[in-house]
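As you look at this complex, bear in mind that one protein chain is not there, while each of the others sits in place.
Our next item is chain A:
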């Protein structure tokens, strides 16, 4: 991680005072376990070239964080890429310049524009070159991007994921540095925020005078908003608008299932298999006649999300609190025997088809609920979405046509006494049917 500042033209010597760095000395300071260094490559009347870099303590950098038990944690780009870590390390060294508070006699040069060339990197960013350019060009910079080497002995990647940025422009030192300090974390890919809350304030302060008018203001804030907790004060002030993302199909699916459950004569006990974050279980909690809901989900992360959802409804007398039930389709669970309804809403397509028959046999033969409700995507309908051969979710192990699903359901019925009927969810396309298909199985003794 490094930053080189090059300036040419007049009044160059005054710049060293704005930077508060003596060109005759090497600068070396400890920032916790890490070393910040600054040296001048060139310093004369017409040219200044100064480089600052950090020699991080790689072991200290990976200590005491959350994912210590993942190998990728130990081999990562944090000790190389410029990021918020870098800006926080060097902030002290550039304090005078960033704040524009040199010694009294040099204060007039704070607002003086120089011909600058800032080079920094490497960057680790998912932003395209064009996007990076769009961050700097509106500010009056000429941008050059250099790529790292990819000369591997086997085919791996066309282009390096390491880039080095060079921007040229005529700005004051303070503005140039502030823009870089704001935009480095925006460019950086890192998902985990590293520094403290005062950064929020700094973003506002450093952005003064240029950020509000920046045409990519949205992008800059969106990238900054990755660290949501920290920036939520900004969100409230309406500085940004989050895209409205609502999957209507999901709601249709739930309401269809809820309708189906409401119409059942036996619905006291309901099992929501693969309940995920608990959306369907929540709605089942409001169905009249339902007295027990078992939300079955093996993923602890999903269970936590569901719990937060359910907790909000504590005290609502209309609501039957779902019970988290640690379970799985691939094990036998005597506690699930003899329930009224078992629902598998968008579950089966996440299971390898070869594992399905035995799992279904446990439901129909061992648990023997009065009703089984299964929903799954209708692949035919993907044409309506212009999806070609793609699946709707990358964890889907299959998506079936109506014929395939119907055949599969029929195959489940060997030696099993259930009646079954099919239905669709979502708008019906004359050729491709509904987006989601549904089958309701009713135990024969119940349907008589």
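The criterion applied here is as follows: a contact is a pair of C-beta atoms (placed from the backbone, for glycine too) under 8 Å apart; a residue touches a chain by one contact, two chains touch by 3 or more; residues count from 1.
The rule we apply is simple: contacts and distances are computed from a predicted model.
Per the UniProt record, the chain missing from the shown structure is "Polynucleotide kinase-phosphatase", taken from the list "ABC transporter ATP-binding protein/permease", "Multisubunit sodium/proton antiporter MrpB subunit", "Polynucleotide kinase-phosphatase" or "Oxidoreductase". Only one residue from A:212, A:311, A:354 or A:389 touches the chain missing from this view: A:354. Only one of the listed residues, A:150, A:291 or A:407, touches the absent chain: A:150. Among A:95, A:215, A:298 or A:338, only A:298 touches the chain that is left out of the view. Listed residues A:124, A:320 or A:438: the one in touch with the omitted chain is A:124. Of the residues in chain A, those that touch the hidden partner chain are 1-2, 4, 26, 37, 39-43, 49, 51, 53, 55, 58-59, 68-77, 79-81, 119, 121-122, 124, 148-150, 152-157, 160-164, 298-300, 326-335, 350, 352, 354-355, 358-359, 362.
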